[in-house]
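In this view, the complex is presented without one of its protein chains, the others remaining in place.
Every chain is named by a letter (A, B and C) in the order it is written, and numbering of its residues begins at 1.
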Amino acid sequence: MKIVVQTEAFDLGTEVDALRASRTDIGAIASFVGLARDMNEGSGVSAMTLEHYPGMTEKALAALVDDARARWSLLDVTVVHRVGRLLPGDPIVLVAVASSHRGEAFAACEFIMDALKTRAPFWKKEETPEGERWVEARASDDAAAARWSES
Amino acid sequence: MKIVVQTEAFDLGTEVDALRASRTDIGAIASFVGLARDMNEGSGVSAMTLEHYPGMTEKALAALVDDARARWSLLDVTVVHRVGRLLPGDPIVLVAVASSHRGEAFAACEFIMDALKTRAPFWKKEETPEGERWVEARASDDAAAARWSES
Amino acid sequence: MNVRVLYFARLRERFGCAEEQVVLDGATVRDLVALLQARGGVWAEELAAGRAFRVAVNQDIVTPDATVPDGAEVAIFPPVTGG
Partner (left out) sequence: MNVRVLYFARLRERFGCAEEQVVLDGATVRDLVALLQARGGVWAEELAAGRAFRVAVNQDIVTPDATVPDGAEVAIFPPVTGG
């Protein structure tokens, strides 16, 4: 299990290769990369800065990965989240989940992303033609996270 | 859109980098890699050989990717499936889906895998200590594919 | 009429045949399957009612009622197991 908060870019191929290593019991790896977009809420975005709460961030990420491991049978999990200033097209977050079976890998990967969006203390500030603005939390993210408590 | 059937190994990092290229409108890339395992149905598996129906395979993969594109708002899709002899730990299949938003990327990626499992003409033959055997289709794969027609 | 029939995977091995030309009297997939079943032996066994196999006509999976056009490429194979 690897959970990292870093300013540097990450590489999906490298992270997933590390997860696979020389194992032969993994049947499925579901992964997700979130990227900085050049548009949000109808405005052009030229850059964004990600702030976090050092200490709590790592604790919150570990807790939600633990929740995923309690819920599904997982072989390994990697979460990497960047902080600092990012440009459109830059990768922000990576979640990769290895399991014997694809259904569990997919579900756990999506669960971790949904939980991260509502529970991990990161905040985005965007640079737009109208000036800087803090990104507002989305009701759709709360709804996505809530799905997992219903089932 | 890229759909390929090949004997050679593929690299997740390379395929996803190609999908991203220099775009700045992608917010989410969900991807899946299926790997050959060393165990199946309680037997050790030392190798497997994937057979397919050339011509129909490409047509079936294109059709299910088209179904995904009709259903969700996707920016790009890559599907790579290997044929020939594979060893435990070898990657078999890759599906990567780029979208503006993560919910659509996740759903389309899982849909494509579920549809591929039931609609694309590939067959696996495993080498086990008890001899060679053709893998039997799983009821759980039919159930996974059927979920998508209910909703 | 004439159709080209392909077999894959376990069925190819059981029939000992990857491809053949078949002269068909009927017009549907059901007619073709009945003709092959009538060969007896592994043909009757593997294509018996209730056995799981799939049929594609010109590379699209179809139901037993589907028409088989003259010159069609018909494929008969086990349920797929890729991915």
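As a convention for this text, a residue touches a chain if its C-beta (ideal position, glycine included) is under 8 Å from a C-beta of that chain, and two chains touch if they have at least 3 such contacts.
No experiment lies behind these values; they were computed from the predicted model shown.
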Displayed chains contacting the withheld chain: A
Chain A, residues in touch with the chain not shown (by the definition above): 34, 50-53, 55-56, 59-60, 81, 92-93, 113, 116-125, 134-137
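To be clear about the criterion, only the chains that are shown with their structure count from here on.
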Overall pattern in which the protein chains touch one another (line/ring/star/complete/other): line
Between chain C and chain A, distance of the C-alpha-averaged centres to the nearest whole Å: 48
Inter-centroid spacing, chain C versus chain B (mean Cα positions, whole Å): 26
Geometric centre distance via CA averages, chain B-chain A, whole Å: 23
Per-residue overlap in chain B, given as positions that touch at least 2 other chains: 34, 113
Overlap residues in chain C, where contacts from two or more other chains coincide: 83
